[in-house]
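Could you have a look at this structure, given as structure tokens, before my questions?
Left out: one protein chain. Kept in place: all the others.
Up next is subunit A:
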Amino acid sequence: MDVFLQQLINGLTLGSIYGLIAIGYTMVFGIIGMVNFAHGDVFMVSSFVALILFLLLTTWLGLSSIALALLIVLVLTMVLTALWGWAIERVAYRPLRGSFRLAPLISAIGVSIFLSNFVQVTQGARNKPTPPMLNGGITLLDQGGYAVTLSYKQCLIMAVTAVLLLGFWYLVQRTSFGRAQRACEQDRRMAALLGIDVDRTISLTFVLGAALAAVAGVLYLLYYGVVSFSDGFVPGVKAFTAAVLGGIGSLPGAVLGGLIIGLIETFWSAYFSIEYKDVAAFSILAIVLIFMPSGILGRAEVEKV
């Protein structure tokens, strides 16, 4: 029971991070039908941006309040990463719109390679550590030497994720921008006929996806304390898996998929073998895709016309 509870906490924490990244994949796929393979690297870049900002604030500017520093880092990283997302769409994807279907996909792989190499060259290939922060936690249960703890970091990660997802849900479901975004997803041409600037809506979709990936990047850095140029790939692929598992195109699906992948990975590591955790996560994906091709919350393709 105690091991189970601890793994549940760990799994949900990891799953939150995957979920935040997965939203970027699912939104972009929803609106332009393209898998943005560079999204994982945007997440990695945001971790580096966060690291640099954090060091700037604490060591150079001598900011002593960690909480304030983290808040500033979070906001600035979201803004800067959103700019990256916007620029990537502008430079690498928009010119290819209307080209054959594979073109933007290849371009995305190119951007992915560019970003990881760019970071490797400019920041070096070694892992970059952060100073430890936000240590300690709440002991929930202590029986026979095995203490179940909910660390402050985990609290923060889950709370930030929950708040952002609620805000995001509101944005998509209740605001006029969200409505325009969904309209473009369902019928781009019709949206344009109603006066929606489709290009701008697509740009904003990339901006939002990148901003959420930035939150994931900050939280990832906080949780693991290190980041390297290659960290975009595996979390990126897992978040993509989460998006497919939840039903690509579905926002709640992305979050649910993220949590499921996070849980499978941690439970598998705890009870079976840590070496095979990725195998477990991807096997579940394969099984779900065979029996439920549109994912858990994906919509069936049949629609009354």
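To be clear about the criterion, contacts are C-beta pairs under 8 Å (C-beta built on N, C-alpha and C of every residue); 3 or more make two chains touch, one makes a residue touch a chain; residues count from 1.
Note that in this section contacts and distances are computed from a predicted model.
Trainee: Among "NADH-quinone oxidoreductase subunit N", "ABC transporter ATP-binding protein", "Outer membrane lipoprotein carrier protein LolA" or "Lipid II isoglutaminyl synthase (glutamine-hydrolyzing) subunit MurT", find the name that the UniProt record gives to the complex chain excluded from display.
Mentor: Hidden chain, UniProt protein name: "ABC transporter ATP-binding protein".
Trainee: Which listed residue, A:115, A:183 or A:213, touches the chain dropped from view?
Mentor: A:183
Trainee: Please identify, in ascending order, the residues of subunit A that touch the omitted chain?
Mentor: Here the touching residues of subunit A are 176, 179-180, 182-183, 186-187, 189-198, 299, 303-305.
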